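Shown here: the complex without one of its protein chains, the others still in place.
Chain naming follows the written order as A and B, and within any one chain the residues start at number 1.
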Amino acid sequence: MEGTKLKVDRLTAYYGDNPAIREISLDFPERRVTAIIGPSGCGKSTFIRCLNRMHETGAHTRVEGKVLLDGEDIYDDDPVRVRRRIGMVFQRPNPFVTMSIYDNVSVALRFNGRHPREYVDQVVIRSLQQAALWDEVSDRVDAPATSLSGGQQQRLCIARALAAGPEVLLMDEPCSALDPLATSKIEELIGQLKQDYTVVIVTHNMQQAARVADFTAFIYLGGLVEFGPTEQLFERPKERLTEQYITGRFG
Amino acid sequence: MESTTPSPPSSPEAPKPRPVSRWPDRIFVGFVGIVGAGVLALALAIVAILVYSARSSFNRFGLAFLWGSTWNPQTEVFGVLPFVAGTLITSAIALLVAVPLALGSAIFITTQAPRFLRGPVGTAIELLAAVPSVIYGLWGIYVIHPLMESTVEPWLKQYLGWTGLFSGPAIGLDVLTAGLILAVMIVPTICAVSRDTLLAVPESQREAALSLGATSWETTRVSMLPYARSGIVGGVILGLGRALGETMAVTMVIGNIDKVPTSLLSPGQTIASLIANELLSSISSLQVAAILECGLVLLAISLLVNVAARVLVWRVSGGRVVGVGVL
Partner (left out) sequence: MKFDHHARRKLFSHAIAVVTGLCVIAVLYPLFSIIYTAVIKGGAVLFQAGFLTDVPPNACSIVACKTVGIGPDIEGTFILVGLAACIAIPVGVLAAIFATEYRTRGFGRAISFTADVLTGAPSIIMGAFIFGYFVLYDPTIVYSAITGALALSAIMIPIITRTAEEALRTVPEATREAALALGISKWKATLRITLITALPGVATGALLAVMRAAGEAAPLLFTALGSNLPFQGFNQPTAALPLLIYNFALSPYSNQEKVAWGATLFLLVAILIANVATRYMIHRLSRRYAGM
């Protein structure tokens, strides 16, 4: 089923007077995984942070253009509400150190509304399952979140984001701080997640994009170079720049 | 792994999401901003109230107040010089005694002492900083003062009297004793800041010197002290700031005479001890105003000194609050 969940229309984002990304237009298909690749510093992180209005939390930042979620511009809406519909997982795992595993996962539910305990329990278990972490922590959900390993903490952050009930999940290089085993576990669960969520993943690792993504966008120096089905982009790239990047001429 | 089919995010069982209101955030920012403004208002109020309360003294004496050396409640002639002199002399004595001791201790703790001693000694120093001023004063009266009167001051008069610094009867309640008590009180501050600054010097500096065959002291002198210099100076100035404002201990041992001290064994008065002694026993409102004007002078001196200290300490420690335990 291929509708567009998130449509980006001529998005430009500034740090002070410098545009980090320039007039990017892109359609993210619903319930598919779209990867964003490109060399370091090309604006991938800035771009994804505009999709849940995190970019504007920095000092001296500005955004122009539109990002339409189901047809409505998120920049016309309340940022807090936007972020409940579009969740994010960050580069380094950042669980809340003062809270247990259970409290971390349930934090969005507890802070953003009032729900009965049974409902919260259900959501926590479901989210931990979706993040492929439930089997490892089911006997110690009250342990501090910091007692988990790095890879487990990142899966905890994924569960935490999912428990908030988003429709879109943004992942900003989620495996870059993890070892290969932890990385492969997360890549596996991304494959499961797309049944229910639209996933956008920024990665500097092209092989990862090839493994997990249905669609891939190549961004270079703040502009969109090419976008298409992953297989097509990697095997029959339309742009010369794309071809140079994926064959390792620069990066 | 048997996994239950996860239900989509917008399944019927999920309660309706509550609408998000901007108001709690706005109210919070406003409220917190007002409280923050309150801190600024506090600073301004202190200056404003003191200035206003001292106005009759301003009007009467003008700038001459700053160098007037007479303080006579009977004839209503007032000047701040005796107390500025007392403050500066006691603080100078305090620094002369405290800086070598504090710096020496800091060097010992960070370079010579075995590591396991660092914790206990550090704790002892923080305890010293936590002892209230009145207790130092009480100790000063009953332990240091008799010692000064019976032993130290006669000795000083006998062997160093030729310098002219030790004229006058040796009663033990004078600027020298006050200066020594102050020294004891500011040593923890200077020592803690110096120690933290020295500890912040990268190990690589020390290792470089040691590997060239330097002795322990040479290593310290060459690789650590230059690096730590502005932090240490900052700590010294912080200590000075504390000495300038100390009240209780000073007032108990300084002798409380409102005249410019002529020797180290003269009794005297600092601005702080003046306020403590005479604010409530003033015989005229002009005296009260004059006392508060002295307070303004003290405030101005302390603030300047503390700003200088913070700038230096901040620069070295990268903005960390160093020596918090000895605030």
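Keep in mind that, in the parts below, a residue touches a chain if its C-beta (ideal position, glycine included) is under 8 Å from a C-beta of that chain, and two chains touch if they have at least 3 such contacts.
Please read these numbers as outputs of a predicted model, since none were measured by experiment.
Of the candidate positions A:Cys50, A:Ile74 or A:Ala164, contact with the unshown chain belongs to A:Ala164.
Among B:Gln205, B:Ser263 or B:Asn306, only B:Asn306 touches the chain left out of the display.
By the touch criterion stated above, the residues of chain B touching the omitted chain are 20, 24-25, 28-29, 31-33, 35-40, 42-43, 45-46, 49-50, 52-53, 100-105, 107-109, 112-113, 121, 124-128, 130-139, 141-143, 184, 187-188, 191, 215-218, 238, 241-242, 244-248, 252, 272, 275-276, 279-280, 292, 295, 298-299, 302-303, 305-307, 309-310, 320-321, 324-325, 327. In the full complex, chain A makes contact with the omitted chain through residues 52, 54, 57, 59, 80-85, 87-88, 90, 92, 94-98, 107-108, 111-112, 144-147, 157, 160-161, 164.
Convention: only the chains that are shown with their structure count from here on.
Centre-to-centre separation of chain A and chain B, using mean CA positions: 52 Å.
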